[in-house]
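One structure is given below, encoded as structure tokens.
Omission of a single protein chain aside, the complex is shown with its protein chains in their original locations.
Let's look at chain A:
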């Protein structure tokens, strides 16, 4: 077993690192593009670089310049990877955006892109021909930042390359400094609240070094992932880290995975995968929603670490997963947890491999009052699961509402400092000023420290996390406000724990004057449809009479107070389904 070794000085930008890897391991698989039921398509480090060069020449010829933001909106395609690398070679910034689900209304998709372009200044969109009618009007709109739309899958990248242009691009790529921006990603939100995070080469390379060390990356590791690449865990964890470190990653289509989750287990078995990142709900799916017959021949004995992140880690999900898959060779001590965010590239804390994840039985009442104390036989208990210890290059402070430090065991907001920190939200100084102060990023998450472990127990903001995807309740409330029958401004959305699926689900409470059963059923259906139009699945609808919702001191309906009232109460005025 080789010791972890990653020297940033050898190659101080991602393009230099990838080309170095192509020299060091020309024939090693870089990306194994997985398609269920077919032979995977394999890019070696060398073939990937060669194709990326061809893409970069097209990109250059289309007039794209250093610093331009190039959004990629594409389905699972083997040419995605060389295109992405090719953009980076021209010193432009790749930004992966989600391909629109057919559920999403085209206008909403357009609005989303438009919102992003105003904030992050998207310059170009690389997409598939199918989306042209939806995206084209955006370019023609006055004031649009988007200059052009391209269909790179139609480009001829098989011919010889123009060596003069190739040399010019390479020379420019070699002059890029590590402090310059490398990529742009959107931290969360759906239609109106995306926050564009720009990361420098240095931030990402530092992350490969320090997070790679924390998870003990090895030359014979292999990542197997279905995570979408517009999500930080997929993009950084399962794509950039292996690619920069020089190990293979298997990339599965997220749309195929949700239809047939077993394909990830098949890929692990066939490719002898060692490392996975998974959001919590996936453990429940594997434990309970995959038929036993489908698991014939599955072998998970090569997996040395599964990293649970991007939604709260639930003790039961891990237990169920380990119990089911032990007979398929899975080592329960491979279960680990991570805490992180796009603003710090990815990880801040990580639990250790080969040891059970620390768990603390806390007194729930004291915890709600801001203090961790062990539960005794008389107290209501809450099991807190550790998110791990700090990775090198990161620091955490737990602070009160005035951003003053709190002692260990006290619950407060988590503030992070990291060598892989973002430089602020792009074109969003007011939001940046809100969360960034003297080099500390105030995360809005609540947690506490006990011994050397950090426990994240809640959030200051009312974000709902469904299957690893962050959803702002404001987005849902705005959509529901326009539904006929709902009293405008009298709607709240919140996250409801779904223990069976191991995630949260969206619940909506709306005031209405409707009284009959038929009117209410119809209204519920229209509320569900309004959610669908912004690609959000509303799981439960509560309808209440006018003036039922409790208001906060600011005069707006309070999400927290009303959620508690609904869950604890049994009010006959509440209609729900």
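Observations on the model:
By our rule, a contact is a pair of C-beta atoms (placed from the backbone, for glycine too) under 8 Å apart; a residue touches a chain by one contact, two chains touch by 3 or more; residues count from 1.
To be clear about the criterion, contacts and distances are computed from a predicted model.
Missing chain, UniProt name from the options "TAT-variant-translocated molybdopterin oxidoreductase", "Phospholipid/cholesterol/gamma-HCH transport system permease protein", "Acetolactate synthase" or "Acyl carrier protein": "Acyl carrier protein".
Only one residue in the set A:12, A:47 or A:256 touches the chain that does not appear here, and it is A:256.
From the options A:140, A:154, A:171 or A:293, the residue with contact to the chain not on display is A:293.
Set against the missing chain, the residues A:24, A:61, A:103 or A:136 yield one that touches it, A:103. Touch with the chain that is not drawn comes from one residue among A:214, A:229 or A:501, which is A:501. Of the residues in chain A, those that touch the hidden partner chain are 36-37, 101-103, 256, 258-263, 281, 285, 289, 291, 293-294, 466-467, 501, 503, 521, 525, 528-529, 531-532, 537-539, 577.
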